[in-house]
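Only one protein chain is missing; all other protein chains are in place.
On to subunit A.
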Amino acid sequence: MGGPPMHNTERDARIARAVYDLAHRPADFDPLELLHDLTSQAVELLPVRSASITVLDNDRISYITASDEMTRELTEDQVELNEGPCLDSARTRKALVPTELDERWPNFAPRAHAAGITAIAAVSLRLPQMLLGALNLLMTQPPYMGTSDMELAQTLADTTGSTLAHRHELADKNILLAQLRTALDSRVTIEQAKGMLAGRFDIDMDEAFTRLRHHARSQRRKLSDLAAQIARGNVPSEFYSVR
């Protein structure tokens, strides 16, 4: 969008902040919000009018998000018309240097021109595990993005991709942690129940654990559920009949 010229150092600082912002997210961040932020940062830092994200999922291309409404429409138009540089770039899985819109895309080019867009570039967005997508960059007039602009766009996309990859890892770790915590709670409860039975029937811990297991099995109950009931002071009557 232009704006007043910046000192290099000021732009450098803005780039660094953008990368930091894309890389640091809380554990439960919204992936869609991150991708939208990627389009906003691209518009902020690059000589482009707007940006959008498309992804390729099992050879189907879909629109994900865009920096504004006009760009959402233009990106969806390409999917609907089944033609356009964003699709070509997603299908070939290659970056697309700034490309002027012409008769190669007879249906899409007129729509883009009507919106003032004359060229489009794209860099690949590597998403974890399943998807490969693209960050599409829409321009209204020359000079179009240069080599270093393309490199910056790729860096922003790569940072976003690795943040998304980390999200999966974090989600996996959170599942492991939840299992471990449940196990820990269940273990504590079982120790309490053993003590409770030992106090009630004047038996040792081994005998208490044997009875606990025996009853859980014969009643087809989970050991931890039975233990929790006992730890609340509610010893099932069957326990009193065992010798």
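Just so we're on the same page, contacts are C-beta pairs under 8 Å (C-beta built on N, C-alpha and C of every residue); 3 or more make two chains touch, one makes a residue touch a chain; residues count from 1.
As a working rule, contacts and distances are computed from a predicted model.
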Completion exercise
UniProt lists the protein of the undisplayed chain, choosing from "ANTAR domain-containing protein", "Glutathione ABC transporter permease", "Peptide/nickel transport system ATP-binding protein" or "Menaquinol:cytochrome c reductase cytochrome b subunit", as "ANTAR domain-containing protein"
Problem - Selected from A:S62, A:T99, A:T155 or A:Q192 as touching the chain missing from the view - result: A:Q192
Problem - Per the touch definition above, residue among A:N107, A:T182 or A:Q219 touching the missing chain - result: A:T182
Exercise for the section: Mind listing the subunit A residues that contact the chain we can't see here? Expected result: 26-28, 170, 173-174, 176-177, 179-188, 190-200, 205, 209, 213, 217, 222-224, 231-233, 235
